[in-house]
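Presented below is the structure to which this report refers.
Note that one protein chain of the assembly has been removed; the remaining protein chains are unaltered in position.
Right, chain A next:
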Amino acid sequence: MTAPGRVLVVGASASGLTTVESLRRKGYTGEIAVIGDEPHAPYDRPPLSKQVLSGAWEPQRATLRTEEILSGLAADFVLGDEAVALDPAARTVRTASGRELSADAVVLATGVRPRILPGQQGLAGVYVLRGLDDALALKAELRPGARLVVVGEGVLGSEIAATARTLGLEVTLTGPLSAPMALQVGPMVGGLLAELHQEHGVRLRLGAGVAGLSGRDGRVTGVELSTGETLAADVVVVAIGASPATEWLADSGLTLDNGVVCDSRCRAADGIYAVGDVARFHHEGYGRLMRLENRTNATEQAAAVAGVVLGEDRPYVPVPYFWTDQFEAKLQVHGLLPADADVEVVEGDVAARRFVLRYASEGAVTGVLGWNMPKQTRLRRQEVVDALHTPVSTP
């Protein structure tokens, strides 16, 4: 395969930008165009729920690259315009403003969009957190003493609850599971996170689904639970997960099923690739389709896709990794943590809140989780890698 004459990237954030950088780093000198619907130059999302929301950072610090570095990439960034249709055979993308861009290779990097609750739109005081504008709008409402209800006990909801509590709000965290992040880290660490949040004064109202929002004069006043109870609120954040931004691909003929479905090379069709949060790729190590919504995947997968675009033939087999910061706890997770895994403390001391846990299913290591022990956790990552590369027979 020869290198494409022109590459088009749709989505101008972590994975889109890194795709461009990786192409250049690998020596690609052809034309590159990038379409992004946000007006902002590419910025980083993890600080939005942490340093940007708390005010520790000026929003500018989250910018991914200086203007000088961006222009050094010699790519044509078309920002503030949304891709609305793709013709995969012609590899042409049409945008909301009527542009038509064609290329020899198209990389889809449109990420995910937050899910919302019925009745949320048009109700003031209710926020989601995905982009910089969301973060700044929410931040403006986080006044000490205000009552904040965070709907969603996942990673993002738990982080927002912690940040807001640090700012002096009366915070309630609600969601259907029994502990913060129970789905992501299992019941044991979920329990420890529940303790941590409660010690800092976050009120947990977990194990109940949300039935709806109540409001008066167009402004939210509370969150209604399925139990009939209403949690009074001045501000509400809805963090109930996100869906791949693929509506614009509905008529493209690509396989869309919880993301852009692609092979182990992240190829969705001839000359069409997907990367980052939107990509549901075949992971050869796990033998199944996977979609990873985390920051390091955006970078690693972008590098892999850039290689494939340039003719390398290597599967993408990452070890999933994410981190989260809540109060004084820094958690790092390598691999997968199934809810029914056997969990063993392999370093440190749970009572001292510095430890590494190893998760195993049927004797095989699936993941490691560190709580305030990042280096020691990384050193244990190799056990996850080794297990991943030991072939298992699937029943």
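Keep this in mind: a residue touches a chain if its C-beta (ideal position, glycine included) is under 8 Å from a C-beta of that chain, and two chains touch if they have at least 3 such contacts; residues count from 1.
Following the convention adopted for this analysis, contacts and distances are computed from a predicted model.
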{"item": "Protein name, per the UniProt record, of whichever chain is missing from view (\"3-isopropylmalate dehydratase large subunit\", \"Cytochrome c oxidase subunit I\", \"ABC transporter\" or \"Ferredoxin\")", "value": "\"Ferredoxin\""}
{"item": "Residue of A:R205, A:K330 or A:R353 in touch with the missing chain, whole complex considered", "value": "A:K330"}
{"item": "Contact partner of the left-out chain, one of A:R91, A:R267, A:R295 or A:R358", "value": "A:R295"}
{"item": "Touching residues (missing chain, whole complex) on chain A", "value": "18, 21-22, 25, 44, 46, 61, 64, 295-296, 299-300, 303, 321, 323, 325, 330, 332, 372-378, 381"}
